[in-house]
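Every protein chain but one is kept in place in this view of the complex.
Order of writing sets the chain letters: A and B. Residues in each chain are counted from 1.
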Amino acid sequence: MDIVIDSLTYTYPGQAAPALKDVSLEIGAGELCCLIGANGAGKSTLCCAIAGFVPHFYKGEMYGSVVVGGVDTVQRSIGDLARRVGIVFQNPFDQITGATLTVFAEVAFGLENLGTPRDETRRRIEDVLRKVGLWELRDRSPLELSGGQQQRLAIASVLAMDPPIIVLDEATSQLDPAGTRDIWRIIARLHAAGKTLLVAEHKMEYVARHASKVVLLQGGKVIACGSPREVLGRDDLARCGVRRPPFMEIMRGLTQRGLWQGPMPLTLEDAAAVLKEVARR
Amino acid sequence: MKPLTPYVHRNSPIHRLNPLTKGAFFLCVVIVAFTAPFLWVVLSLLGAVVIVAAAAKVTRNLIALVLKSAFLIVVLIFIVQGLFYPGSKAALWTIGPVTVWREGLRFASFTASRLLAIIAATVLFMLTTRAEDLVSEMMAHGLSRKLGYVVLMSMQIMPQMQARAAAILDAQRSRGLETEGGLMKRFRAYVPIIGPLVVGSIISLETRSLAIEARGFSSSTRRVRVEEIHDSRGEQMARWAAAAAMASFVVWRLVSWISSLIR
Partner (left out) sequence: MSGGTGTQVGIVLDNVRYEYPNGVVALRGVSITMGKGETVAIVGENGAGKTTLAKHLNGLLKPTSGSVTVDGIDTRGRTAASLARLVGFVFQNPDDQLFQNQVSREVAFGPRNLGYAADRVEKLVRWAVEQVEITDLLARHPYDLGLAQRKLVAIASVVAMDTPYIVLDEPTTGQDYPGTEKLGRLVARLGSAGKTVMAITHDMEFAAEHFARIIVMAQGQVILDGSPREVFSHPSGLERASVEPPQLARLGQLMGLGECILNEEDLLRSLC
């Protein structure tokens, strides 16, 4: 399923300036699109627009359109959109329904709403809880988890519903480094399986490694949209509040000094290989 | 943070009952306790609730919660009614200017027992029934998603406020707000945070509703619970019987009330 955003301008209620300004964007089916930009750039607002929270939940003033898999979000309720778009909120605590008493039931909640058959529900819950490392804690109350565990639960409950479009709003922000790596591995696998993914992320190392497309936002506007190499190679990146991964900074230094002419490596492994070669010379 | 509902999981026949059956009997207790003309009826209801609680293995939780929620108001009832019951004639004791009236005390114990029976039944119901199960069952029996949603959210308001208050209080204690100590001190600590607490709870309730919506709660498909909720012919019949009994009880009370008016 694809996402087509056409000249979207949105202002939160009571705010003078719009949070998104004339955003036009096409995210093709099967794309892994990363949203990057400084705090307040509008990443979360854009994520919310795709899930229909903007304007259904936040109200406010919206111009332009967001079409998800051929359906205009304004025409559908959030509940109906939930079949197409799964979203992991920026603050995991906000995602816990409070309607359930165990981690297991919390993941089940969404599947139950979709009318998934019982055996299938059980199978999916076990699968997804094992993937995020919460299977041992399945009988625990969702409120008796650490911050990172709550974030894993939020991710699990969205993944379990298996929607064609998955939006992750800084879903690894409270995870330990190994957890971040694991979730990104899952994201990459979903990408390979043909899901459409939109991921807001500050951890550029993973953006460089996995994104098929990167969108750079600043002050509610799309500044750049293209391959990770293009966007992360921009000179104005720091001015947009984004830090290039340190290894890329080193590679740029080499290129500027004429020590390396090849393409910019996007992973640590490639960078190490290049550096070793340069050092040998 | 405490869980959002007082539900306590136990392996008991009461827990296994269908939520609607428990709901029906809970309503019976409330109606009877509210309208029963004799103290002994109300007291036996209270006894019945305790016995059922014992069968559900939650007696201790029940007593703790009932005491916590009813203590202050029961004391108030006794003070107000004992001292100021209108038209009292029989003085029990007189200490200086204060007189305790016999009629007042009798009325107070009746009112307090009604209240205790109703609170105990409510607490017992909540201790043994998950809100989610109740709402699921109501929706399976034709309650609309919208209403189901309202019921689910309203069952969460109080516990939500509590959880939110606990979090806010912890944060403000960390910023030097003294919340431990005497009643006066605690009272003064709570005053500045009441407003924010209410606003904060409304915001967090809105966020919860968003979380629930985003999981497709109001989507048009029929919900399928992963854990089947048992219901039997027997339970269904018991519910009908309870409804019929209640209807006749209410009619009887109405008739005797109207006839007492006419006379």
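The criterion applied here is as follows: a contact is a pair of C-beta atoms (placed from the backbone, for glycine too) under 8 Å apart; a residue touches a chain by one contact, two chains touch by 3 or more.
Remember, it's a predicted structure, so these values are computed and weren't measured experimentally.
Looking at the complex as a whole, the chain kept out of the display touches A, B.
Note on the undisplayed chain: of the listed residues A:Thr73, A:Asn113 or A:Gln149, the one touching it is A:Gln149. Hidden from this view is one chain, which touches subunit B at 167-168, 170-181, 193, 196-197, 199-200, 203-204. Residues of subunit A in touch with the missing chain: 12, 14-15, 37-40, 44, 90-91, 93-94, 140-141, 144-149, 151-152, 170, 173-181, 202, 205, 238, 241-243, 245-247, 249-250, 268-269, 271-272, 275-276, 279.
Following the convention adopted for this analysis, only the chains that are shown with their structure count from here on.
Subunit A and subunit B, compared by their mean Cα positions, are separated by 43 Å.
Those residues of subunit B whose C-beta lies close enough to touch subunit A in the complex are 1-5, 7, 9, 130-132, 136, 152, 156, 160, 163, 206-208, 210-226, 228.
For subunit A in complex with subunit B, the residues that touch the partner chain are 51, 53, 57, 77-80, 82-83, 86-87, 89, 94-101, 105, 108-118, 121-122, 125, 141, 143-144, 157, 161.
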